[in-house]
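With one protein chain held back, the other chains of the complex are shown just where they sit.
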Amino acid sequence: MAEKHLTQDQLEIISNKVVGDGFYRLTVRSHSWAKSARAGQFAHIRVGKGLEPLLRRPISIHGLDDRDAIAFLYQAKGAGTALLAAKRTGETIDAIGPAGNGFTVDARFRRIILVGGGIGVAPLMFLAQAYRAKGTAVTVLLGARSKDCLTCLADFKSLGCQVTVTTDDGSQGHRGYVTDILEQHISAGPGPVAIFACGPTVMMRRAATIAGLYDVFCEVSLEERMACGVGACLGCAVMTTTGYRRVCADGPVFSAEEVVWTG
Amino acid sequence: MAEKHLTQDQLEIISNKVVGDGFYRLTVRSHSWAKSARAGQFAHIRVGKGLEPLLRRPISIHGLDDRDAIAFLYQAKGAGTALLAAKRTGETIDAIGPAGNGFTVDARFRRIILVGGGIGVAPLMFLAQAYRAKGTAVTVLLGARSKDCLTCLADFKSLGCQVTVTTDDGSQGHRGYVTDILEQHISAGPGPVAIFACGPTVMMRRAATIAGLYDVFCEVSLEERMACGVGACLGCAVMTTTGYRRVCADGPVFSAEEVVWTG
Amino acid sequence: MNLTTDIAGIQLKNPVIMASGTFGREYGRFTDPAKLGAVIPKSVTLEARSGNPAPRVWETTAGMLNSIGLENRGVTYFVEEELPLWLGLGATVIASVAGETIDEFVRVAEIFNDVDGISALELNVSCPNVDRGGIQFGCRPRLAADVTAAVKSVANKPVIVKLTPNVTSITEIAKAVEAAGADAVSLINTVLGMAIDIAAEKPALGRVVGGLSGPAIKPIALRLVYETVGAIDIPVIGLGGITTPADALEFMLAGASAVQIGTATFIEPKTGEQVVAGIGTYLREHDYDNITQLIGRARL
Partner (left out) sequence: MNLTTDIAGIQLKNPVIMASGTFGREYGRFTDPAKLGAVIPKSVTLEARSGNPAPRVWETTAGMLNSIGLENRGVTYFVEEELPLWLGLGATVIASVAGETIDEFVRVAEIFNDVDGISALELNVSCPNVDRGGIQFGCRPRLAADVTAAVKSVANKPVIVKLTPNVTSITEIAKAVEAAGADAVSLINTVLGMAIDIAAEKPALGRVVGGLSGPAIKPIALRLVYETVGAIDIPVIGLGGITTPADALEFMLAGASAVQIGTATFIEPKTGEQVVAGIGTYLREHDYDNITQLIGRARL
């Protein structure tokens, strides 16, 4: 059980840098997190010192920088992430985690396809690291604004992933939605293949539908507003085929088949 | 009318330094404030950027550093003053002021006696500057913890004031309360003499009583919890012989005779 | 961009009104009252009132408590000394009326009948800081209706009734004052609250209990506005904790025809102007050409 490593820690910041328009890459030192964290898990971070903002912010683990350092990739959207962006090397962040269940990492897949949109790319890097470590072939399909993370493309490539970018207007890579090219990639190589998606709901829903059509293993990482982040408050419920489940504790990763899409 | 100079300004910080145990001296650049401010007036400062803390903090003007710079002396007591203490040179503070009425500065007094306790010393420095500029003899009686402001004694002396310190336990200067020696100072020189007091309520009340006994002009600077700081909310009312008056707009300086002491 | 708003038969140049008791003429130095929809000066009573003992204000997390107690110099002083100043600054003035008895409300309203420059009356039947009148009127549908009807029967200006949140059912009160002839309602007045001064081990406010205002109460106010809009047909003016344009938009999307700003002015005197500007920007960016298109859009 992932939960067994859940701790509250003051993690020391190694660096916290802009890596795109409003995108930041934060690395912190922690042997225990680096050791126990699994791709798809997140940290529940107290971004302020006082009560403004009140609640912690969930941020996915973006990857391991080395055996003592983990990275986060985040987008400065509102007041909370702005405070995070203002933190400097040497300061600490108060983080609860590694939280959540994480993606399935299974050597039986010969190929995996990562489907990312916007900041949804964040946890997929960690997953790419995990699969590449097993020698699995990794295809990355990045949608729309994913170019916003300037370092991501290079990072995926240096892991040996095959990367394709699509944009709505064709300004970069393929023109259209990232899911438009998903079908061709499913058929384009040996199986068994697995799809992992993280990004806007419409994108994940479409990926789930396609995976269903091709009867391919597919997991999605869901977002929901959170309070506790550890499973206690039932605040982050999403509807599934087995009833309401908690994104923070039963997820954020769910089998695409069990999600009851509402958005 | 003092009110006519009331403005809202972003004042640039020249320096913000520790000058004693929990005491800070903040200087900001402002030609207009330096020109219009009168001793006893205060700035109503927004110490945070967000809504924590919600309200502005009233801080007396401590003096003029030169024709473009004013100084504040403040004690880091709670969350608000802690935020102020964290501000650095080059940042700005959002200040409303110069607010309030100010002390009487009148050349007819041959001598003035300033009675200060604790952080109450803050506005008295500015008043000493004003009277010394007129050549008036200034005696400063500092009570108890006034030594907490390390620079104040030297500053008063360099203005040519005669300074006496008292402490409860006699650890420094006279032993006892600052008002114990007030009577002897009233009689110790030529008149007309005026007393100006700022500090704990008991101290001001005692000074007021003594002034009454000797029929000496006396003004006190009162404190009350404030919201608007400009006279609009009626939140800072204190009882006087003519009914409730607003500390922020009718005060903070009141004639000792009109105050109805409750503390 | 058209920000013109009609409320209770009066036309405001925009829907941003400064709330009673929080916007004194001192703020004319920091912001231009003529640019605001309207200004509601501190509630006036027939005779001068001296208010409650100190401390009267206390800061809380994201809020403040006050127990001013309707201190004011009485209606004559208001008409002769204060109103001309507001009008001189170009403000549209709504007068807030308070009283200990129905008769007092009526008499103040009658005096205002003969005064030019008062666009509407707001009946403060919701002040929590006085022993008689105030909140007692606002907590009982019957009394609230009686005050409203009595004032309506004499007043020659539109009557807005300001409601208290300190009730089990705001819609009951709102319906009662609507039936009694109110032209609009405004809500909320402050939420009853208190604080203890730990250092002194006694209540922080001289009067023990006070009214909570500021950002802390915004979700409470918004719920009450949303429900009230659903229950009555006269316009609802929303207030409680508004500090940003986004806050104001929440109230309007919930169905408020206009908003008021109180405590936020203490923090930033220009809040009113900023909210007007921010609403304009929002309308432009979202391709509305009229503020009324926004009102109630978030209602299910």
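Lettered A, B and C in written order, each chain numbered from 1.
Following the convention adopted for this analysis, a residue touches a chain if its C-beta (ideal position, glycine included) is under 8 Å from a C-beta of that chain, and two chains touch if they have at least 3 such contacts.
Remember, it's a predicted structure, so these values are computed and weren't measured experimentally.
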Checked against the full complex, the residue among C:Asn14, C:Thr31, C:Thr45 or C:Thr60 that touches the missing chain is C:Thr60
Answer key for C:Ile217, C:Val236, C:Ile267 or C:Ile291 versus the chain not shown reads C:Ile217
Of A:Gly40, A:Pro53 or A:Gly173, the residue touching the omitted chain is A:Pro53
Note that subunit C touches the chain not displayed via residues 60-63, 65, 139, 166-168, 191-198, 201-203, 208-209, 212, 215-220, 222-223, 226, 241, 246, 249-250, 253-254, 297-298, 300
Listed in rising order, the subunit A residues that touch the chain left out are 3, 6-8, 46, 51-56, 96, 224-239, 243-244, 249, 262
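The rule we apply is simple: only the chains that are shown with their structure count from here on.
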Taking each chain's centre as the mean of its CA atoms, the one lying farthest from the centre of subunit C is chain A
Dist(centroid_CA(subunit A), centroid_CA(subunit B)) in Å evaluates to 56
Chain centres from averaged Cα atoms put subunit A and subunit C apart, in whole Å, by 47
For the pair subunit B and subunit C, the C-alpha centroid-to-centroid distance in angstrom is 36
In subunit A, the residues touching two or more other chains are 51-52
So subunit C residues touching two or more other chains come to 61-62
